[in-house]
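A single protein chain has been removed from this complex, and every other one stays in its place.
Order of writing sets the labels: A and B. Residues in every chain begin at 1.
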Amino acid sequence: MTTLELKNVTKRYRIRGAGDILALDDVSFTLTSGRTLALVGQSGSGKSTIAKILTQLERATSGEILLDGKPVPRRGRALRRYRQQVRMVFQDPFASLNPYHTVRHHIERPLLLDHVVPREDVEAEVVRLLERVRLEPGTTIDRRPHELSGGQRQRVAIARALASRPGLLVADEPVSMLDVSIRLGVLNLLADLQRESNLGVLYITHDLATARHFSDEIMVLNHGTVVERGLADDVILNPQHPYTRALRDASPDPERHFSGTGTTAETRS
Amino acid sequence: MRFFLRRGAFYLFTAWAAITINFFLPRMMKGDPVSAYLQKNQGKISPEAIDSLRTLFGLDSAAPLWRQYLDYWGLMFSGDLGRSFSKGLAPVAEVIAGALPWTIGLVGIATVIGFFLGTSLGALIGWRRGSRADAIVPIATFFSTVPYFWMGLIAIALLSSTLGWFPASHAYSKGARPGFTLEFITDVIEHGALPALTIVLASLGGWVLGMRNMMITVLDEDYVTVAQAKGLSPRRVMVSYAARNAVLPQLSSFALSLGFIVGGTLVMELVFSYPGVGKLLLDATTAKDYPLIQGLFLVITLAVLAANILADVAYAALDPRTRQTEA
Partner (left out) sequence: MTHEPLLTVSDFSVVYDVDPPVEAVRNVSLTVRRGEILGLAGESGCGKTTLAYGVQRLLQPPAVITSGSAVFHDASGTDVDLNTLDAQQMRAFRWAKASMVFQGAMNALNPVLNVGRQLGDVFSTHRPQMSRGERAEESAGLLDLVGVGRDRLRSYPHELSGGMRQRVMIAMALALKPQLMIMDEPTTALDVLVQREILEQISELRHQLGFSVVFITHDLPLLLEISDRIAVMREGRIVELDTASTIYHHAQHEYTRRLLGSFPSLTGDRGAFVRGTDGTSEQGSVVTAGEASR
């Protein structure tokens, strides 16, 4: 059971000549094993800042980040152990994989670095991880990223994230760069893995529809502030905050459109 | 506006740093060639000239350093760079001023011609990628890879000695009387044509290649396709959309090469016995003429700085994004 807690986190960027920019304003939430939380917002809402703070690529200006009740270490071995527990899946699977290395190398590295399994079992563990992300180990293990499709690359990135057996996974727009017909496949895979390993998942996205179906809860972020949070269906079907409502009404929704009961202005003539 | 102020401050700082380094360098040198020279030539040098040389080279160790530094700046502002040992104790400023116009005139004009010609050619070749115009690229590259002195000698042998089209050396004919007469100017142009031609040929390849590659990159940009979809004439698409963007990276290289003009192209000046700054620097070095060397360093540094300012201004004029004040 792993719990990550953000308490009153604020992030300020000081920009020369333009004063301060408040990227996050007093944000608090808890990510727990076995639960999926969606963080929904438009570009500039602060959702990427949260991802950077969770992976300690950036430091919060104020506020606390607690892993199982203990503050997140800032450096050294302890930070490594933290990162072992909280893993990232990035938006662009091509940029996040090194083009010179094979699939085997990408997955082996965290296994060896974090001593997850004894050296002699590493090969078997790589195969097991590839099977977990529904990739055929025999045909993929010696390939390099450019020999794989976008969806396969993202599966490799997920396998790599799972290698250190984390309790929590931060997925920052994991499917928005993929072709539409394979997006659900990758999301379904993440959902399956989440259940199998009882992972806590933070799903960062701009897409309300997948957020609703993929997660237990949704948190809506606007200009660094959480404007609404609640159970996924509640937030989408019965939004309380005007901003959430505006987002929902602006998102394409053929079902509402064809049933004619929607609140969207008719855009057809 | 902020942009210009910040850049201005930066250049002032750089100029200050360059001059200050020039002040400290001779003070850190071992030995004292200048005092030795002064001793040897006692009585030949006027007391004022000795004073300025002492300040320039830090020989008046009696005065405190800050005093020396202030005096040094005083000399800089009055344009007194000391006396040249190898040029009959003529003021260094005058010696340099005698060589500078020849270098700036010849190398400057040749560099500018090379840039414009090479860039235009590169733009055209890039625009027609895959056509027969591509053949120009290896030819231009060939000229920029052959050793310059070799090309210079071949040019002299071929165009001067054999065909007799151009004079082989010097900036003007022996008997010519310098002045703004048509006769003299024609003579100078005749003498300059061959070295200029070789400089243009040698520099062309780089400009052609750089511009062609940037053109090909820019041609893949959406705004070029938009321009075509708008039905603009090919000429307009090529000039205002493709070349206009592709030329921006060329500008920084151009500024650098402008800065190097004042340094002169030593090999060219040797091959053609041209009385420029490069040859002056070589003479000064062999003669251990320290005041002249120091003066030349200063002038070259300032020239590189000036070229950079020029590039900045050009960049700001051509690329609106650099003018952007930070948001």
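The rule we apply is simple: contacts are C-beta pairs under 8 Å (C-beta built on N, C-alpha and C of every residue); 3 or more make two chains touch, one makes a residue touch a chain.
This structure is a prediction, so every number in the text was calculated from the model and none was measured.
Residue A:149 is the one among A:28, A:62, A:98 or A:149 that touches the chain missing from this view. The chain that is not drawn here is touched, among residues B:186, B:240 or B:273, by B:240. Summary of contacts with the chain left out: across B:21, B:135 or B:226, the touching residue is B:226.
Looking at A:5, A:217, A:234 or A:253, the residue that reaches the missing chain in the full complex is A:253. Although one chain is not drawn, its touching partners on chain B can still be listed: residues 130, 221-223, 225-233, 236, 240-241, 244-245, 248, 318-321, 324.
Listed for chain A, the residues touching the missing chain in the whole complex are 42-43, 134, 149, 151-152, 179-185, 187-189, 191-192, 195, 206, 208-210, 212-214, 236-237, 246-258, 262, 264-265, 267-269.
In this section, only the chains that are shown with their structure count from here on.
Distance between chain A and chain B, defined via averaged C-alpha coordinates, is recorded as 55 Å.
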